[in-house]
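Dropping a structure here in structure tokens format, bear with me for questions.
One protein chain omitted, others in place.
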Amino acid sequence: MKITSGLMNICATIIAFSFSLNVFAISPADIKKGEYLARVGDCVSCHTAPHGKDFAGGLPMLTPVGAIYTTNITPDPETGIGKYTESDFAKALRRGVAKDGHHLYPAMPYPSYAKVSDTDIHYLYLYFKHGVKPVRQANKASEIPWPLNYRFPLAIWNAFFLDKETYKPDPDKDANWNRGAYLVQGLGHCGACHTPRGLAFQEKGLTHESGKFLSGETLEGWSATNLRDDHNTGLGRWSESDIVVYLKSGANQHSSAFGTMTPVINNSTEGMTLEDLTGMSSYLKTIKGSDDKGQKPYKYDPSATLAQFKEPAKHPGAKLYQQYCAACHSQNGQGVAPYLSPLAGNPAVMDPDPSSLINVILNGSPQLKPQGVAAPYNMPKFRHILNDTEVAQLVTFMQKGWNHNLDATDAKQVAKIRKMPPSAH
Amino acid sequence: MSQGLIQGLTDKYIVANPPRRNFLKFAASVSATTAGGMVLSISMPALSQDKQTQSYDELEAGKNVLAPNAFIKIDTNGEVTMIMPKVEMGQGVYTSLPMLLAEELEVDVQTVKLEHAPPNDKLYGDAMLGAQVTGGSTSIRAMWDPLRQAGAVCRSLLVTAAAQKWKVDESTCQARSGVIYHEASGRKLGYGELVKVASALPVLTKVALKDPKDFKVIGTSAKRLDTPDKVNGLAKFGIDAHPDKVKFAVIATSPVFGGKLISVDDSRALKMPGVLQVVKVDNAVAVIGIHTWAAKRGLGALEIKWDEGKSTAVKTGDLIQDLRDASKKPGAVAKKEGNAASAFKKADKTLSVEYEQPFLAHATMEPMNCTVEVGASGCDIWVGTQIPTFAQGMAAKTLGIPVEKVRLHNFLIGGGFGRRLEFDGVVQAVKIAKQVKGPVKVIWTREEDIQHDMFRPYYFDRISAGLDAKGKPVSWSHRIVGSSVMARFAPPAVKNGVDPDAVEVSADPPYELPNLYVDYVRVEPRDVPTAFWRGVGPTRGTFVVESFIDELAALAKVDPVKYRLELLNKTPRLKNALQLAVSKSDWGKPLAKGKGRGVSVMHAFGSFLAMIVEITVNPQGEVKVDKVVCAVDCGLTVNPNTVLAQIEGGVIFGLSAVLYNEITIKNGRVEQTNFNDYRVMRINETPVFDIHLIKSAEAPGGIGEPGTAAIGAALANAVFSATGKRIRKLPIGNQLQA
Partner (left out) sequence: MATLNINGTTHQVDAPDDMPLLWVIRDIIGLTGTKFGCGIAQCGACTVHIDGQAARSCVLPISAIGDKKITTIEAVGETSAGKSIQKAWLDLEVMQCGYCQSGQIMSACSLLGQHPHPNDEQIDTAMAGNICRCGTYPRIRAAIKVAAKEGA
């Protein structure tokens, strides 16, 4: 094997970490470890364009200030990260600073990756250097308008919002919990979607110590649900094993993954070890909620909803539901778990922000394919069939239905999401 | 459970030697074997079990059946069976054609049993189409004479037989409801009792036909023969074929047009319960399972690598640009009368516009499917097809075996609309079945069906006209740009570069147009396959011509009905239809806000139609079609109720397309997938119909397609009336949204 300067670099790094490794033969096992970590980090979902080559970038990320295109992270020396040393790589991952010194937009979850250990960075580097096929594909400029495209303030941003510490285990908790916390906060970067962001697009909390951490956020027209243990809108009614089953297969007795969570399952969590998933669920279950901001704890009761089906003329939402939704999700809202998602009591339906519901009705969901096998049923899109008023009626029907008693949705909210491009994820 | 009239061919079909029959000849007198496989006998109420196990040869040898020609079989019980030269796709030919036969044969049409014909162009070819094809609204027109002749010849044999038995003059015998009467002596004999004698008689080739004024069956709304089995689930469509030990296949075809299969990782799929085998063909993968579900789940577990070829970046816009570019150069001249160009220069007012019509899928209710068994003795194909002989021939070619070794079993068709005029699905199924032991049923998912349809071409039209001071058109030039389906389907039909289908209606508008120039530019949409679609040329042509004439009326500031009437003198039947439609509609009455009324006329397929459509456009720009008034002159009407049904259905089919449908392409692949994004009109959107049939003694015209052809322009013109916006590009979609 040719010893490249990159390898020499690894060599140096390794020696610095007093890590025992035969530098002259990069072991496939180590590359595999890196591959697993890349899977945990779900790098491929963002760094691959639709119908594009893996890791070659080009996926548009819709941020409030404009679209950003993800970059080529294959080891191509010209267009990718082929010339990155391990420390360049670490800097990009954990500090959001590219090799040429420019600052990455925080759509790249480097505030989370800052928690990743040096060892894991090393394996990841090996994988991206030696396990990924180089693809020559130039990066696309972002569509963020001036002056927001001026990246220098990102350094200041980092000074404010970037926690430069890697994950520190909590000695009061067991290894399982700590492993879970490390993954959820770090490589898993759950907070990148599920934690609310501030005005500066910063996540309002990077660990459970913050009351905002993982309390739900809307991104790209999807509302990533609350992952704290709120009874109605969070994971309060989910057991640890419910969470593991969900992450492994994309569906459980309460809900099915859809929208932007689908690639996370397909490319990441489905392939994680049971140990890691158990760790994550045990960690998540310890994050206290905020009692659903005063909502009454949900109790399933379909009677009022069922009555609506008898008088379709008076209940346009029920009529539409009957026509387009009931065959799979059933009149009683219970679906056929885990194949056809229940809607009654589903935290995604009980989310006070209807973005996800609107979005999944308009755009359907990508195909879940855990373990390489397409899930038997898939949510179709209805944007061509239902107008904004009808979608609003349907969403409202579900928000009120089966004793959910949530606020109604209006057609304007639907119109807004309809205009957004269906997520490229 | 009642036994079906047209029941499955699957469990109890007879495999016989090729039938010894010839067109309008006595079976007994012909000994040459005709090409074309086998006879399909369908289990029927009166056909007893033991007879079904007899082959035709046995039946005929024992003279237990009278079969004077390819269409009729009468057994000694008097049961009349008609061999159907056409296929039933809902258009009602399994009733209207037996009516033609029954009229002359003098039997009650309700007692006629039906069999699908085996593939045989010689016996069952359509004279208008030159082969055994169901399409182009020709069924009645092409079979009108042959079937009445067939019935009449058979009746005359039975009369002769009775006369011989009774030793009386033939002219004293009369045929009525399956019985020959000798009034003078009060004697009578049922047809069954005459079979043996009649089948020994020399057959006539031609006898005198009835005067239409004596018709007893033709012109009545006889009950359909195929429907009793359609209300109880017993009717068998191709997808219902279920040969013993059948396996099931679901396919994935290269999502990009022109793509090829590189490799497939089937390791996961093969581990799934019920998955038997993964089969590769050049541009597709099939998973074979113990049932469709296993196959489908297996397909979802494959990792397929495609060589997407050169079309991966193609999008609809590129294909439209191809057409637009080509439209700037002159094409092959389809019609030239007078001098349109110089008249244009001299005109008082002129108008030049462009029209576009999208790619369309057929989306038949029954998705594409084909069941095939390839074995040592040849190949069996179970499929509903509009082209049995082509399908058979292509299967033989694919396998490299003689055509006689391909036995094609035709079925009822769950919607054709042109899709089942193609054999792509048959050839693909044959290629799959060749690699599978025993019969395999290939079913296309709806997604496959829509994405790998052969599409109605995208058309780009440039049209311009000049009006004189009175507003009359003095110049008319029309250039049609698009794919030529004919050039692929029936190349000899394309003469001097003109595809006669693509320019139909456009090259012969019903109006008096003194200076007319029509040309055609053929542009193929790269790798996108194209095919006929309900209403073919007249659907595309009528939309443009009838929209444009409406534009001219507006330009001339003349009422669009009045404008048309003044120009329709050379087509009096159409003018008459228009006048009738207008008189039955509220034409001219004031319209409430958001309401509109549109008119169009159509002459093609030997029929004349006028339509007036009323619509409401809501503030969101959504169109609701309220009412369709239609006057129809399709010549002599065989079955009025069928005509009404075809108009209703044809209009609704057309409305789905005009309001919603387009196939768009992105990254070289079709974007639409299923009925959720290829929207089809539903019951709650259906307009009220008011259809008027014009009594006529003219030759019957086709009626399966005119409704579809006529509705587009009428609707677009109604949109103009309601909103002032001209629809020059279909579908209407969200063009009216603010």
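Letters A and B mark the chains as written, and numbering starts fresh at 1 in each.
Note that in this section a residue touches a chain if its C-beta (ideal position, glycine included) is under 8 Å from a C-beta of that chain, and two chains touch if they have at least 3 such contacts.
In this text, all values refer to a predicted model and were calculated from it rather than measured experimentally.
**Q** Touching the hidden chain in the complete assembly: which of B:179, B:217 or B:412 does that?
**A** Hidden-chain contact among the options goes to B:412.
**Q** Touch as defined at the start, partner being the missing chain; which of A:319, A:369 or A:400 qualifies?
**A** A:319
**Q** Which is it among B:683, B:697 or B:738 that touches the chain not included here?
**A** Here the residue in touch with the unshown chain is B:683.
**Q** Write the list of chain B residues that the hidden chain touches.
**A** Counting over the whole complex, chain B touches the hidden chain at residues 1, 8, 88-92, 221, 223-224, 226-228, 230-237, 239-240, 242, 248, 273-274, 291-293, 297, 363-367, 412-417, 443, 445-446, 641, 645, 648-653, 674-676, 680-684, 686, 688-689.
**Q** To test your reading of the contact rule: which positions on chain A touch the chain that is missing from view?
**A** Output for chain A: 310, 312-313, 319, 322-324, 327-328, 336, 339-340, 376-378, 380.
Following the convention adopted for this analysis, only the chains that are shown with their structure count from here on.
**Q** Counting only Cα atoms for the centres, state how far chain A is from chain B in Å.
**A** That pair's centroid distance is 50 Å.
**Q** Hey, which residues of chain B end up touching chain A in the complex?
**A** Interface residues on the chain B side: 268, 272, 297, 299-301, 303, 312, 620, 622, 660, 667, 673-674, 676-679.
**Q** Considering the complex alone, what residue numbers of chain A touch chain B?
**A** Per the touch definition, chain A meets chain B at residues 50-51, 364, 367, 369, 371-376, 380-385, 387, 389.
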